[in-house]
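A single protein chain has been removed from this complex, and every other one stays in its place.
Each chain carries a letter (A and B) given by its place in the written order, and its residues are counted from 1.
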Amino acid sequence: MQFSDLVEKLNLANSHSLKASSAADREITGTAPVDEATEGTISYIEGAKFAAHAATTNASALILPLDEGLQAQCSDRNIAWIAAADPRLLFAQTIGIFYQPFRPASEIHPSATIHPEAEIGENVSIGPHTVIQAKVKIGNNVCIHPNVVIYPDAVIGENTVLHANCVIHERARIGANCVIHSGAAIGSEGFGFVPTASGWVKMEQSGCTVLEEGVEVGCNSTIDRPAVGETRIGQNTKIDNLVHVGHGCQIGKNCAFAAHVGLAGGVIIGNNVILAGQVGIANQAKIGDGAIATAKAGIHSDVPAGAIVTGVPAIPHKLFLKAAAVYNRLPEMYQSLRQIQRRIDRL
Amino acid sequence: MQFSDLVEKLNLANSHSLKASSAADREITGTAPVDEATEGTISYIEGAKFAAHAATTNASALILPLDEGLQAQCSDRNIAWIAAADPRLLFAQTIGIFYQPFRPASEIHPSATIHPEAEIGENVSIGPHTVIQAKVKIGNNVCIHPNVVIYPDAVIGENTVLHANCVIHERARIGANCVIHSGAAIGSEGFGFVPTASGWVKMEQSGCTVLEEGVEVGCNSTIDRPAVGETRIGQNTKIDNLVHVGHGCQIGKNCAFAAHVGLAGGVIIGNNVILAGQVGIANQAKIGDGAIATAKAGIHSDVPAGAIVTGVPAIPHKLFLKAAAVYNRLPEMYQSLRQIQRRIDRL
Partner (left out) sequence: MQFSDLVEKLNLANSHSLKASSAADREITGTAPVDEATEGTISYIEGAKFAAHAATTNASALILPLDEGLQAQCSDRNIAWIAAADPRLLFAQTIGIFYQPFRPASEIHPSATIHPEAEIGENVSIGPHTVIQAKVKIGNNVCIHPNVVIYPDAVIGENTVLHANCVIHERARIGANCVIHSGAAIGSEGFGFVPTASGWVKMEQSGCTVLEEGVEVGCNSTIDRPAVGETRIGQNTKIDNLVHVGHGCQIGKNCAFAAHVGLAGGVIIGNNVILAGQVGIANQAKIGDGAIATAKAGIHSDVPAGAIVTGVPAIPHKLFLKAAAVYNRLPEMYQSLRQIQRRIDRL
């Protein structure tokens, strides 16, 4: 594709006129990371850390931030460029122009085992060796990759993609436009055992798990169902790999949870909450809208809206940074303190 | 079901006469969370945090603690109630009365691949696309959901349930009444590599994994086998999702491990031990009976019986709470210390 055609497509996608280099038009054949880009590829630069690459990249074109210095530098190096307030978003759109994700044909493979009481929509792809149990409802344009198992009474919304070997448990309701990645378990039994003098007594998990529209769940993540009621993941919330969401959690919209996040039972999370990698949240804790927990935070009590928390137990991020800086000096502080004590004792 | 019939069933289950409200009998059709309960449902209240719901719930019946104030409040609101020392246990029994978990028919699906040298018990359910290798023994009443794979020489005890897509590896011995949840791997190869000048040399894992009676293993958890000997999980121990148990661990009876717990190799754990979410235990550490590790604890050395430990490295919980409270004041302590030093220098 000619660079000028690409600019036009991106202009259309963003309903405005992007600033672009006026250099000679050239052929762009694909996308690449800026430090590995070769002749004919387009890449992007975002943030100070990557700006230095403008001087060395072999990319034929770059998506740049609104930085006239960088733009001039690229023009000098004969690199075609497009500038935008959010280069990363523009690069995502550019990848979407060059790359189509794999989508199997819309057919039902003869080796799939589909219960006669299941309802299957139109234009659905059902891969080999999938199992669809009684009273499952599959919406239109759903894509089910091989070896997926869907337990009875589950509902899969339109356009949703279930990747290979994931398991959707009984009564789970997955909205439209969701993606469940390989090996994830949705609606599995919550960890519900009552301690008694004679050991753990199982509490049957009669509730269900609900994923609203546009949710993604990463590979091998697990979203349990509760004993009664629902576990719910709000619209457009994105969940990375190996995340655990316990029984009865209520997660808001547009959240993002990184890998290895673990939520105990009954956690309530607002909208637009970001949990970085390996964060853990204890039973029943409430996290307000827009809060952020940095990597490895351990949250035992409620977090107000908009707060940024860090550490175990989690405290305000700025306070943590100061305390962590002093932590390194604890041995030296301890010595100072003893020394002072001796000096005072001698006074 | 009439409320009076439910009380009778619960009385039978608990071999004693439960205290119950004398209000007019009413129809109970199901169970619900106390804050989402509707007309006709029964819920439960446990602990101070939930007591306030007695004033607002729409449940027609409640299971209450032995608290006469709450009981009177419910009677006033025309809520039928049953009171018990352990409302949660009674609620578990109540769910069991209203809800039957999904159990596929006891038949062997024709798409299952079963080795002629496997031994299959009576009244067994074997789902589509399961694979059962040579010399596997399956006990009576076992339920194997779809797409499960069982490697050679494994043994599955009576009444055990294997959920979809789990994998049972060679020589694993799973006791009676166990539940293995979706995607779990039991008896997989331990992480055994010997460091040498020319890189890692693999140590073949010729041992096996043994799960005693009544063990549950959560979705996508992994219980490795050792190079020699056994990895063993004791009777009625319950393991949540995404837990890793390394090669050669010896776990006692009636333990509970929450999600993301990770045990390195050769860890020895007593009976009735509770490990909260994301706890990690280092190679060869020994944990005494009844010990508790709170969420995210990192245990590097032995923990005595009955201890409660927290932190990385784990220390007694009470000490941790005090130290953590001071941690927040470290920046201020550091300033005080410098100030004092200056004042003393001036003396």
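Assume a residue touches a chain if its C-beta (ideal position, glycine included) is under 8 Å from a C-beta of that chain, and two chains touch if they have at least 3 such contacts.
Model, not experiment: these values are computed from the prediction.
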- From the list A:E36, A:E68, A:E117 or A:D302, which touches the chain that is not on show? A:E36
- Task: May I ask you to list the residues on chain A that touch the chain which is not drawn?
- Result: 31-33, 36, 43, 49, 86, 88-89, 91-92, 95-96, 98-99, 101-102, 104, 109, 111, 127-129, 145-147, 163-165, 181-183, 214, 216, 218-220, 236, 238, 240-242, 253-254, 256, 258-260, 277-278, 295-296, 311-312, 324, 327-328, 330-331, 333-334, 337, 340-341, 344, 347
- Touching residues (missing chain, whole complex) on chain B: 111, 113, 129, 131, 133, 147, 149, 151-152, 165, 167, 169-170, 183, 185, 188-189, 191-194, 196, 199-206, 220, 222, 224, 226-229, 242, 244, 246, 248, 260, 262, 264, 278, 280, 282, 284, 296, 298, 300, 311-313, 315, 319, 322-323, 325-327, 329-330, 333, 336-337, 340, 343-344, 347
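We take it that only the chains that are shown with their structure count from here on.
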- Message: Suppose each chain is reduced to the average of its Cα coordinates; what separation in Å results between chain A and chain B?
- Response: 26
